[in-house]
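Before I ask anything, here is the structure I am working with.
Only a single protein chain was left out; the remaining protein chains are all shown in position.
The chains carry the letters A and B, assigned in the order they are written, with residues numbered from 1 in each.
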Amino acid sequence: MSLNLFLQNVANGLSLGSLYALIAIGYTMVYGILRLINFAHGEIFMLAPYFLYFGVLIFHLPWWASIIVAIALTATTGMLSERIAYKPLRDAPRISVLISAIGVSFFLQNLAIVVFSGIPKSVHRPEFFTRLYQFGEIRIQSTLFASIIVSSIFLTLLLYVVYRTKTGLAMRAISTDIETSRLMAVDVNRAVSITFIIGSALAAVGGILWGLRFPQLFPTMGMIPGLKAFIAAVVGGIGNIPGAMLGGLILGMTEILFVAFLPAVSGYRDAFVFLILILILLFKPDGILGKKVQEKV
Amino acid sequence: MELLNVDSITMKFGGLTAVGNFKLKILPGELIGLIGPNGAGKTTVFNMITGIYTPTINKIYFQDRDITGIKPDKIAKAGIARTFQNIRLLENLTVIDNVMIGFHLHLKSNLASAILKFPSYVREEESIYHKSMELLEKVELEKFKLEKAGSLPYGQQRKLEIIRALATGPKLLLLDEPAAGMNPQETKELMSFIQKIQDDFSLSIFLIEHDMKVVMGICRRILVMDYGVTIAEGNPAEIQNNPEVIKAYLGVDANYA
Partner (left out) sequence: MKKQNEKILTILALIVLGILVYLAENNLDAYKLRILNLGAIYVTLAVSLNLIYGFTGQFSLGHAGFMAIGAYVTSLLVLPPYYKEMIYILEPLAWPFTVIHAPFIVALFLSGLFAAIAAFIIGLPVLRLKGDYLGIATLGFAEIIRIIANNIPRVTNGALGIKGIPEFTNLWWTVGVAIVTIYIIKGLIESSYGRALMAIRENEIAAEVIGVNLTYHKVMSFTISAFFAGVAGGLFACLLTTIDPKAFMFVMTFNILIVVVMGGLGSITGTVLAAFLFNFFLEYLRPIEAGFNIGPIKIPQVPGMRMVTFSALLLVVILYKQKGLLGGFEFSWKGFFQFINKLFKNKRSSEGSAM
């Protein structure tokens, strides 16, 4: 493989990886706080480009306004899904919440089919997003830069919130011990809502960037990227925010390079990612940056 | 022949040494107590003996067999049973099921005969039922046999956990704070109960307790732990007068008290 081709693949891998990273952060934050795999997170990711599309085409909003509205709507959906479907089960056995999450996931998917129709839609993108930058022989779409820049900005903001604000302190306290946090008068409900809002907003950004990069929208588009982003979060260490970013990048790169080096088995690319998940779960369940927690007997 | 030989085991969790050089030999028929302040490492010792943790250093022998690091279910089969500090009953199962499960490890019938209800299995199941009822009668729980185990009052849950352990047919019984949460009357009953089952079932008993009445009352030999280390060993009189023990519990020279 020529150097140029390799670099092109690396660029693609980073691009994909940063999108996974944005979604993975949402999974890891929710898991850290509630010990819940939010199966519905992929659907949150899916809704954002649809909101964007509707904003631009139906309401004729300018792009920048539509993006903001889409993020806001998506974040609200995420927050509402927590209030309605997860909060009442906070003291129930973990399995109940998991099933609820699967329920929300399918509910949102099917609602999208009903409202937006199952036929894939193509988003018309303004030239700004489709411009290709040329570096020698490598062509990079502007969305790659957007993804990396946006992800970095948001990650920095997020780390600031988590480590330098009272809300972030509350979130960290809850992820360590939710019972004691309640006893210490931490406003658990507020912290959880904020977690979902932030996580959903990030997924929305990821979804919009994804929609701009792969402009075919369909209601089940969130499932596989959602699952892969979750795998990325596990790889990086579930519950660990920088880990989610790292995991996302690693997973994106690995996926692209897998297809690049083994084109004959490219049909197995998703299976390969699942295999990574299973291996990590079996051999290093704490992921790369996670820490081991001993269960007291 | 000694029943249990714990040969200077040490348990480290990362950089923390929870238990250091713990030594103990138990002979058949003994009733031994393990006391010490909270966090001294007593339950960790139990966990190592029953296979939940593997000692970082050295070995444990049961009836001359090396049982270090063997999984808990095999240790149960070998003849060591235990109860837990915060009672681990099968809450949604009935009281009688909680006892009957104790006999499962000695089941001779295979899976197919159990599913298809061969006569040989049916006979075994009936025998298990009767033996479980006998155990329930010993603690006067037989009338609750069909109640959910989780609905029993605390004291009775403890008794249920003990007879469940007895159902496994152990030679050595480890009791983790059996008297916790009991009033004086219940404690007295527990003490005679423990001595009774020791006779009836020819057991050796090793118990962790904070209630000194129980420990001094029924244990013939006592070990004291503090910060993971054994600081004293002897009979009740020796332990009560041991200055190290007093210091560990009171934290200060008792002469000044």
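As a convention for this text, a residue touches a chain if its C-beta (ideal position, glycine included) is under 8 Å from a C-beta of that chain, and two chains touch if they have at least 3 such contacts.
Keep in mind that what you see is a predicted model, and the values were worked out from it rather than measured.
Checked against the hidden chain, the listed residues B:Gly39, B:Pro72 or B:Pro243 yield one contact partner: B:Pro72. Checked against the hidden chain, the listed residues A:Leu7, A:Met223 or A:Ile288 yield one contact partner: A:Met223. Across A:Leu3, A:Leu57 or A:Leu111, the single residue that touches the chain missing here is A:Leu111.
Between the chain not shown and the residues B:Ile57, B:Ala114 or B:Ala180, the one that touches is B:Ala114.
Residue positions on chain B in contact with the hidden chain: 50, 52, 71-74, 76-77, 81-82, 84, 88-93, 97, 100-107, 109, 111, 114-117, 121, 124-125, 128, 164-165, 168, in rising order.
Those residues of chain A that touch the chain absent from the view are 35-37, 85, 88-89, 92, 94-96, 98-100, 102-104, 106-107, 110-111, 113-114, 117-118, 223, 227, 230, 234, 265, 267-268, 270-271, 274-275, 277-278, 281-282, 285, 297.
In this text, only the chains that are shown with their structure count from here on.
Chain A and chain B have Cα centroids separated by 48 Å.
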